[in-house]
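Of the protein chains in this complex, one is absent; all others appear in place.
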Amino acid sequence: MNTDLIALQAQLRDFMNTKVIPRESEFVGHFGLEKIETVRSELQAEGRKSGLWLPHLPKELGGLGLPWVDAYKLFIEAGRSMLGPQAINIAAPDEGNMHLLHVVANEAQKERWLMPLVRGEIRSCFSMTEPPPGAGSDPSMLQASAVKENGVWKLEAKKWFISGAWGAAVTLILAKTIEGATIFLIPMNHPKIHLKRVIPTLDHFSPGGHCELDFDGLELTDDDVLGEPGKGFDYAQIRLDPARLTHCMRWLGVAMRSLEYAEGYALSRSSFGKKLSDQQMVQQMIADSHIEIFASQTMIEHACGMLDRGERVRHQASMTKVFVSEAVNKIIDRSLQIMGSTGISEDYPVSSFYKEARPFRIYDGANEVHRMSIARRAFRRAAERHT
Amino acid sequence: MNTDLIALQAQLRDFMNTKVIPRESEFVGHFGLEKIETVRSELQAEGRKSGLWLPHLPKELGGLGLPWVDAYKLFIEAGRSMLGPQAINIAAPDEGNMHLLHVVANEAQKERWLMPLVRGEIRSCFSMTEPPPGAGSDPSMLQASAVKENGVWKLEAKKWFISGAWGAAVTLILAKTIEGATIFLIPMNHPKIHLKRVIPTLDHFSPGGHCELDFDGLELTDDDVLGEPGKGFDYAQIRLDPARLTHCMRWLGVAMRSLEYAEGYALSRSSFGKKLSDQQMVQQMIADSHIEIFASQTMIEHACGMLDRGERVRHQASMTKVFVSEAVNKIIDRSLQIMGSTGISEDYPVSSFYKEARPFRIYDGANEVHRMSIARRAFRRAAERHT
Amino acid sequence: MNTDLIALQAQLRDFMNTKVIPRESEFVGHFGLEKIETVRSELQAEGRKSGLWLPHLPKELGGLGLPWVDAYKLFIEAGRSMLGPQAINIAAPDEGNMHLLHVVANEAQKERWLMPLVRGEIRSCFSMTEPPPGAGSDPSMLQASAVKENGVWKLEAKKWFISGAWGAAVTLILAKTIEGATIFLIPMNHPKIHLKRVIPTLDHFSPGGHCELDFDGLELTDDDVLGEPGKGFDYAQIRLDPARLTHCMRWLGVAMRSLEYAEGYALSRSSFGKKLSDQQMVQQMIADSHIEIFASQTMIEHACGMLDRGERVRHQASMTKVFVSEAVNKIIDRSLQIMGSTGISEDYPVSSFYKEARPFRIYDGANEVHRMSIARRAFRRAAERHT
Partner (left out) sequence: MNTDLIALQAQLRDFMNTKVIPRESEFVGHFGLEKIETVRSELQAEGRKSGLWLPHLPKELGGLGLPWVDAYKLFIEAGRSMLGPQAINIAAPDEGNMHLLHVVANEAQKERWLMPLVRGEIRSCFSMTEPPPGAGSDPSMLQASAVKENGVWKLEAKKWFISGAWGAAVTLILAKTIEGATIFLIPMNHPKIHLKRVIPTLDHFSPGGHCELDFDGLELTDDDVLGEPGKGFDYAQIRLDPARLTHCMRWLGVAMRSLEYAEGYALSRSSFGKKLSDQQMVQQMIADSHIEIFASQTMIEHACGMLDRGERVRHQASMTKVFVSEAVNKIIDRSLQIMGSTGISEDYPVSSFYKEARPFRIYDGANEVHRMSIARRAFRRAAERHT
């Protein structure tokens, strides 16, 4: 591991411990979206001058220009707090949106939306999921539609579980057009976007919540189209390939921090005449958690190497997403179990992580859907072998 | 199954659907302990006249006098809502405390504490768990102590995670005395009991929360002793034998209700061209949940038969508690997964159940501790076989 | 538990320990089907005079006439050795075949086939499974067919994995006829039945192996039809309802015996300064095994009560089969793991059980197919709830 990276990691660990994690105590009990927004903005003020801002983006966008095989270690480190990715501007969904805009947007769009995003001045969301009978696990069920007449697109859409929508400045939205699926870029203050509600959910730390939105006959121009009409699903995939992996990195940080609390607890408590850390049932839970973290890291590392070489990682990202999302939930669950009643309390963030991490097995493609895709690719290859 | 029982079940199902479950909508988002108290009291007013009050307690205490092999079915049914057991007065910890007082308390104690409890006029708590280095998983680490001098007991204790303490009228408390462990009965309004805090936790539906209490040099008399000094652990076990099983019954109701929502969802939603209910990955989760429910029911049923015959069920209750607590968590987790983003939302109670049920693998003896006990008993029997 | 049953259980335990289990030592290493046949016949000579013969069959058939809630305990006990069910004539597939003949066969068929079976003079098999594209997990793919012309049925069939076929005196065979599926009774020495091969398999203890059979244009009469033409699948289900449960009983005996060896081993061996039985990772495996045995027993017990009351147990038998077949494999696997290298050796029967029990998750309906059926029934009931 090169020495620059080691220094960056140490610097980020220090930043997390001194700037980010101390703010968590403000989030015990009931808190609202405004609170997250305030703290996010204060942390970003620190993050911007930290030398850790946007580690994976090119220097011309204000990032550190690290390759993924290095950057992923910083993503994991920042992931140790729900607030960490906010602080250095690598949180979902902005991080994926920035990537997509960087690759596909035209200069005007970059100037208008990408640059404020990389500077952390605005937030964005990605409007894809729809209430039934629309697109959920199966994107082909897309109902949102935009019809072009006389050079004007007219967009009708109902979307829900749109993460970050409350308070976002811009949304990317996927809709059916005659050319296929198309992505539009729309300012969220458009008068015909109605934020119907922030859906109350199990998790509470997503800036801007998970929202239900109506797009009620918006009139859009070609300038609002991202890339080319009809390429919406391709672009969504361009976004998802790294975005699925960065989710894994951030959540792995959460799992590792939970495990650290459990280890500290087990070292300090005794029952039945010896320390919990000397009891095999605890050791087993600790060992299984370390094994899963090691497997998660090496899967991510391998996929990052592929990303850096410009290879497609769709299959590897699917496999990693399924494994890591389940590992993270198990590791948090074991950590909580080791800590007993203390784990259930909000005296440590583990009980909060228990709620926050659960949706990860559903968002970004339910694990069942990923398993279908993984198997289909495997069977395609097997069929080729047999012919 | 006898026809009276079938009628009672139908009546309770109706009571749940018309009186209890409609009240749940008041508990979305943030709510407090006062809210629970108000609704509890209103529901008990209905429950008292429902003919379903205290199904397992003898008629002379105002119950229905059902044997456990019948009563358990009503406990499961009431368990379908977090509010159900409150409504017919079979919620923890009162239910276990009533049982213990019924078996051990003297007439004066019964008059003072048991009768108001069975009438639902007061609530109670059981002060056992202590902050480190006190009694948690290992009851032998008990630090609370009561010293008798000149006929007066002086009690010093620190307790935490005492469920139901806020708003309780009376606590049973376990303390070391020269005779061994002893249980005292103390009014919660005693000036030397300090409720330090209601501990913020993952779960929110426990009436009276989970509290931290200081007992600061209380002076008690022999009248405050439950049963005989030194028999505290025996009494705790008398309480726990059925209490562990009733926990299983109530939580099984929660799991069954979660599964019903998941089934309804899977019947109504489609993806990839067919209904979720026709997709094998969903079928597998549904089947595994039904299998675990069937296993849970038959284990409970078997143990209930033993209780009715006056047999000790310590071993069976331990095995059932471990199995059911893990099954319940898995069933809720699968139900939530099947429901996707909808499962994560608070539009259905499944996401709330996900939080509420988690502590069950820790409370009433962490599952790891039960596994140790189960194995030790097995090895004792094995050692006898080999000699 | 009634005292007669306790006495019978003790008697069977003694019979197993003194007559049956000592014969196992003859089966280490490589042995063949003839060896099984010889030992079976010698053990049946003992079994017939043991007072334990056919505990579940009516007295007029030479059985003990016990209800299932009693008989199942003897099935489990006999199951502790692969040779036990042979010894008292309750082994598959004869046991299921006797049940079906008892319920459906006419007097002549009973005289010819059922009576020699109950006396243990002959063995039988049930020819259902077919090579692709025939009936396997999906019975509706049945290819075997019998066409009636001029009062004579002509049967063409290819069957495989027919357990017990080598050495059997009679086979029941399922074939398509114009009326639907029909079962025929045919002597195995019929010149047009060709035993193509005894299929080499993972398991070795099934008397008569698992065989591939060709039925090459046999001419049959109405006297060879079991019950009524077209009712074949109904009869198969009549056979399977209890047969699935008796499989569970016998294999549970195998699991319990494995666990006993593991317990004995753990009590006698030490590592890292203490006995294996005092080490929590071992305790956990032991506890999980006991929990699964308890769950298995209570599921079986519940289903037996239903059988005794004449209720259909199809759903319960499916759930029990899936649970018990997976539990049995896990319990054997854990027992082997606890015993380390000794578990891998043939010095104890656990390594043999590891092979013998594996097919149970496939035979009698692959667990995946049972899960589909369980879910479908659950969804049917859910759909009724929602209308």
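List of remarks:
Chains here go by letter, A, B and C, matching the order in which they are written, and residues are numbered from 1 within each.
The rule we apply is simple: a contact is a pair of C-beta atoms (placed from the backbone, for glycine too) under 8 Å apart; a residue touches a chain by one contact, two chains touch by 3 or more.
Note that the structure is predicted; figures quoted are calculated from it, not measured.
Listed residues C:A7, C:A45, C:I178 or C:L202: the one in touch with the omitted chain is C:L202. Among A:S124, A:Q316, A:S335 or A:S352, the one in contact with the hidden chain is A:Q316. The chain not displayed touches chain C at residues 28-30, 129, 132-133, 136-138, 141, 160-161, 199-203, 210, 268-272, 281-282, 336-337, 340-341, 343-347, 351, 354-355, 358-359, 361-363, 366-369, 371-372. Even with one chain removed from view, chain A keeps its contact list with that chain: residues 260, 263-264, 266-267, 277, 280, 282-284, 286-288, 290-291, 294-295, 297-299, 301-302, 316, 319-320, 322-323, 368, 370-372, 374-376, 378-379, 382-383, 385-386.
Counting the whole complex, the residues of chain B in touch with the unshown chain are 279-281, 283-284.
The criterion applied here is as follows: only the chains that are shown with their structure count from here on.
Spacing of chain A relative to chain B, judged by their CA centroids, is 38 angstrom. Chain A and chain C have CA centres that are 51 Å apart. Distance from the chain B centre to the chain C centre is 41 Å, each centre being the mean of its Cα atoms. In chain A, the residues that touch at least two other chains are 281.
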